[in-house]
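Just one protein chain is left out here, and the rest sit where they should.
In order of appearance the chains are A, B, C and D, and numbering begins at 1 in each one.
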Amino acid sequence: DTSEIQEFRIGILGGENAQDRLNNNECLRQKTEDLLGVETKLFAPADYNGVIQGLLGGTIDMAWLGASGYAKTYLSDPAAVEPILVKVNNDGGYGYYSVGFARKDSGITSLDDMQGKTFGFGDPNSTSGFLIPSIEIPEATGATMTSGDYFGEVKFTGGHEQTIVAVANGDVDAGVSWADGLGEWEDGFNSGALRRAVDAGLVDMNDLVQIWQSKPIPEGPVVLRTELPEDVKLKMTGLMASLKSMDAECFYGVAAGEAKGFMPITHDAYEVIIEARKLKSN
Amino acid sequence: MTTFDTTVPPTLRKLDMERLFIRKRALSLALPLLVLAYLAYVFVAFDVVGLAERMNPKNARTLVADSYSYKTHVTRDNRSGAVSVAVEGERKGAYPDGQSPEWVTLPDTSSQVTIIDLEDGYEVRFGPETITFDIPGYGTIRATPSRSAGVQAEFPVGDLPDWINASKNRLAVTTDAGRLTVTRNRAEVFRYFAGWELFFFTLDSPYHGMGIGELMTRAATGEAGAIFHDVWTNKMWRHQDVAWAIFETLLMAFLGTMGAGLIALPLAFAATRNFMPLRAVRFATRRVFDFVRGVDSLIWTVVLARAFGPGPLTGALAILVTDTGTFGKIFSEALENVDQKQIEGVASTGAKPAQRYRFGVIPQITPVLLSQLLYFLESNTRSATIIGAITGGGIGLLLTQAIITQKDWEEVAYYIVLIIFMVMLMDWLSGWLRRRLIKGEPGRKARRQGAAMLLP
Amino acid sequence: MLRIDKLTKRFGDKIAVDTATLDIDKPCMIGIIGRSGAGKSTLLRMINRLGDASEGRILFEGRDVTQLRGKEKRAWQSDCAMIFQQFNLVPRMDVVSNVLHGTLNRRSTLATLFNLYPMDDIHRAIDILDRLGIAEHAAKRAEALSGGQQQRVAIARALMQDPAIILADEPIASLDPMNAQTVMEALRRIHEEDGRTVIANLHTLDTARRYCDRVVGMRDGRIVFDGLPEQLTTGVAREIYGAGDDFSEAATSTEIETLNRTKPRRQPAVAV
Amino acid sequence: MLRIDKLTKRFGDKIAVDTATLDIDKPCMIGIIGRSGAGKSTLLRMINRLGDASEGRILFEGRDVTQLRGKEKRAWQSDCAMIFQQFNLVPRMDVVSNVLHGTLNRRSTLATLFNLYPMDDIHRAIDILDRLGIAEHAAKRAEALSGGQQQRVAIARALMQDPAIILADEPIASLDPMNAQTVMEALRRIHEEDGRTVIANLHTLDTARRYCDRVVGMRDGRIVFDGLPEQLTTGVAREIYGAGDDFSEAATSTEIETLNRTKPRRQPAVAV
């Protein structure tokens, strides 16, 4: 019974303007409140870690994590959360890509040109902004990501947006961010951080070139705190799964763009990412 | 002049002074040189030259221009041919279907062309196939997007000026009157206007575009609530959320500072030589103060976020923990400086220990206590802004997110102005309270000595 | 009434008061004289129990005061008021509150912590202030008063305690002659009108002679003289002060009459 | 040489100096007397251009000094040294540096900021200090000196300026009689030996009479007397000081002889 919980707290990952995130998810909050009959709140911490800590500490009940973020939660406390759903794209897949890019006028066109240059990651807990490229790029270059080994310097810019600006400013010579891999380069793809930057007039894709692309990365799961009462979990799973059919506009906001909907997923889908993450720890 | 003669002859004395002055010169030259040398080292270590090269004047222009202006997007979806107009290109700033500002003429039954008048002779036309841009003094640019062939652009004869950026799939033209981007999928015009558009009412509000006079009349006739509601829930500027954010920031500062003061006061006694005879306790208390102070509120925020989750309480607790250390140190220093005479005077009447503290000690340290509390209240308003940016919430989170996502510089400007006002207001308030509460305060001199050295 | 019996006080090696013995059988006004470091303050502080005696006893009406602890010790302190050279008031509190501190021992701790004194006490405090001629300053902060006025506030606090004995440790040493006279006269009047015993440490011979019924001389911690003011000859004074033949009473005088004889000179401004 | 022409200074409503006119045609030593608030300091400060005149002119060798601005004003100040009652030295700096400040106007700003004074200047500073009998203190901090010595450092600084005029605003008011005499003698000697004009505000009649060639009396901002010391009768003094018949010169005297007649009294400790 829901009488066990007094409120329901939804965490939203960083990356977009906090207020926009809250606005986009307001309809979900309303629906949850109606469904569960308890006060529902949205929390939008500044970075990925904020939401993850909330899930671990039991102060956040539901969130849509990235794959690496989920892996971190799982590794810290396997019993803390359970994945329930994943966003499925219009084409039926649930992947996206990490895309490496540089300024066109830098003359860099591929990773080969990056020797001795500065390379930028985003958030350490990002799958596309750090985890996957930090594994796949060494495979391509045959060297580690340690500063001075192949790249002159490797830094974290803090997030997808910061990476794009850092590349555009010449602060780093190349960086990685995420994209759905659909649509045109000059538009910054159909969705993703590059597209947002283009829409905001921050960068002109004519000035950038793609230098690398990862294999598909599994979209992160929507997770619920394990300790939630069963019926709350059921209700919330149902709500999220039927969100698109119930309210397409709300779904657009929650899923940050067009997609087919939220489909069930299990922990197994992320074993690879978890292994990858373990590899990156000391 | 009957001073006794000394045996030292003047020449010797002059030699002495010469030596003294050579030393003084060396000293007074050495210090500035040292500073200069250090700054030069830092200049090199921080690669200031490289930085100056990398500095992006375009960003500076964007930032400055954006902070006092907004842009209206006119967008054509090249696949469907649909044209939409939106302030800042955001959904919440979108003109309802079929409506547009007067400088945009939407296609209708008679013509298939969207005419965008950028004034001064600049004009963009979205035709059914081709997009044209008339630029006075340059000519007309024609661009035809197609899925197969990219964007085919024709320019007036001559070299391409640097404000045109054209490639196979994309054309971007930037002029003072406005900006045009054409890709295979979309054609988009940005036109800039000064001011913070939709600051009070969004387009969907019935009060949008109304003059002050009319608003006043309406407010007077019972619509004040509705008007306020429309401003308060403005989707574009979100005044309600901003007000809450400011309040949360102040709340963090207030709870944290006052809570720290309340906790630190009794603990401070345990850290003083004159009130705590046990050396070990004294030592331990002081180290605890040093520790919580040394860790800094920001790290406490991260640590406490696990237990308390994101939100203002976590921020307040982080401030509380750090400042307990700071206040503990300040208060214990103040306590060590108390005048023993007053305590003795009270004790000589047969007062009980609690009374001795109350009348012998507390009146002496209240000025230090209050003025430090109020100083920190102001400085913690600033800390709360930063803490909020990490997990807490409040105006700091709004600000950092707005900056990091680099979209709405006018919002950034708005938040910055609000923050500055908020801090200056707290500064003024704490100064006012200090003057009111600590009447006859012994003045700056006392504040400067001893404990008061820890001003933020 | 008050018997001090072989009272001794040591600070490490230093003997500040050395087997002092004194017997006071009826209320009187006693002046203790002696040069700086003679042990006068230490003696009074032991009587008030601000400092513990190393040896010896203080008996008040047969009860050994030196043995009191906690509540009883505080009750004794409230019975035996102390006035200090530097007034030892709480400067930031108003005059009446300072006087009311004299009742702290009798009133409930909690109430006093919140400054809640009975109205009767407040009225009595103002009556006492009036008696000392400073009622008009009742609402001022103590620090706003002149030295002489502050000392009278301290006396008022002492009177508020309604004590059997008033100890005064150089009550006029920080005061100018005019104020010194007012304060000494107040103490004398209190002794005469209320019949309280007053024991005052005094720096100067003539003050002691003028106001006291009995004079005690201390030197190096020992009581070397105990008698009537008239018995205090220049020879005796020389012995108390350990001075040579050049000793002149005027040097220790603060009496106005003495002073008026010399013309005050313009004080030079202090060089910065 | 120096002509002060209808010089007036207003502070708001208050007229501090009222159409003062004075003509000095040859180097001499002038004493200005008058009671407190008469406008003596204000007058000197206007001459040195530390304060601007409200009306009137100061002409030095035909040039209007009141109109000077910036560099020229500072050049004039360097030509017309000023000595203050409170010495106005930099207390934490050594004596020689203080004296060298007299050259600030002539030397480059940057050099002086880094203590780069020419060695010649340093030598000259010590010569001047020697002449004033305080060369032995050359390396001490100014604040470590006694008042009289500090004032002589101030005079040394003035001499270092090599000025045509020395203004002295109550140079001995902060000094004890012994030091006052030394300082006044130094000023007199400078006037006599170097032929510099010295204008000194003085508090006391006898000092003015004793050291000055000419005495100017001010009252309420106006110059009410201008004549030889001998003309300064008690009647005139009464008028200047606006005093009644009980006016006695001794009251303003700082001469040692006068003072020795009264015995200094022990100063009472300051009440805390």
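Descriptive notes on the structure:
One rule holds for everything that comes next: a residue touches a chain if its C-beta (ideal position, glycine included) is under 8 Å from a C-beta of that chain, and two chains touch if they have at least 3 such contacts.
The rule we apply is simple: contacts and distances are computed from a predicted model.
Within the choices "Heme exporter protein B", "Fumarate reductase iron-sulfur subunit", "Oxaloacetate decarboxylase beta chain" or "Phosphate uptake ABC transporter permease protein PhoE", the name that UniProt assigns to the complex's undisplayed chain is "Phosphate uptake ABC transporter permease protein PhoE". Across the entire complex, contacts from the unshown chain go to A, B, C, D. Listed residues B:12, B:60 or B:243: the one in touch with the omitted chain is B:60.
Only one of D:104, D:125, D:155 or D:240 touches the absent chain when the whole complex is considered: D:104. The omitted chain makes contact with just one of the residues A:165, A:179 or A:239: A:165. Residue in contact with the omitted chain (choice from B:15, B:29, B:42 or B:354): B:42. Within chain A, the residues in touch with the undisplayed chain are 9, 11, 41, 43, 47-49, 52-54, 57-60, 72, 75-76, 123-125, 155-158, 162, 165-166, 169-171, 277-278, 280-282. Although one chain is not shown, part of chain C still touches it, namely residues 96, 114-116, 119, 122-123, 126-127, 130-136, 138-139, 182, 185-186, 189, 272.
Residues of chain B in touch with the missing chain: 35, 38-39, 42, 45-48, 51, 54-56, 59-60, 63, 248, 251-252, 254-255, 258-259, 290-291, 294-296, 298-299, 302-314, 316-317, 382, 385-386, 389-390, 393, 396, 399-400, 403-404, 406, 412, 416, 419-420, 423-424, 427, 444-445, 448-449, 453-456.
Criterion: only the chains that are shown with their structure count from here on.
Of the two chain pairs considered here, B-D and B-C, the higher C-beta contact count falls to B-C.
If you average the Cα atoms of chain B and of chain D, the two centres end up 55 Å apart. Taking the mean of the C-alpha atoms as each chain's centre, chain B and chain C sit 61 Å apart. Averaged Cα coordinates give chain A a centre that lies 27 Å from the centre of chain B.
Shared interface positions of chain B, i.e. residues touching 2 or more other chains, are not present. Residue positions of chain C touching 2 or more other chains: 86.
Taken in their complex, chain A has these residues touching chain B: 9, 11, 14-19, 22-23, 43-47, 50-51, 53-54, 56-57, 59-60, 158-159, 161-162, 165, 168-171, 183-187, 196, 199-202, 204-207.
Taken in their complex, chain B has these residues touching chain D: 1-3, 6, 8, 10, 13-14, 16-18, 20-21, 24-25, 27-29, 32. Chain B meets chain A in the complex at residues 54, 56, 59, 62, 71, 89, 92, 165-167, 169-170, 172, 179, 181, 183-186, 190, 235, 238, 241, 302, 305-311, 389-391, 393, 397-398, 400-402, 404-408.
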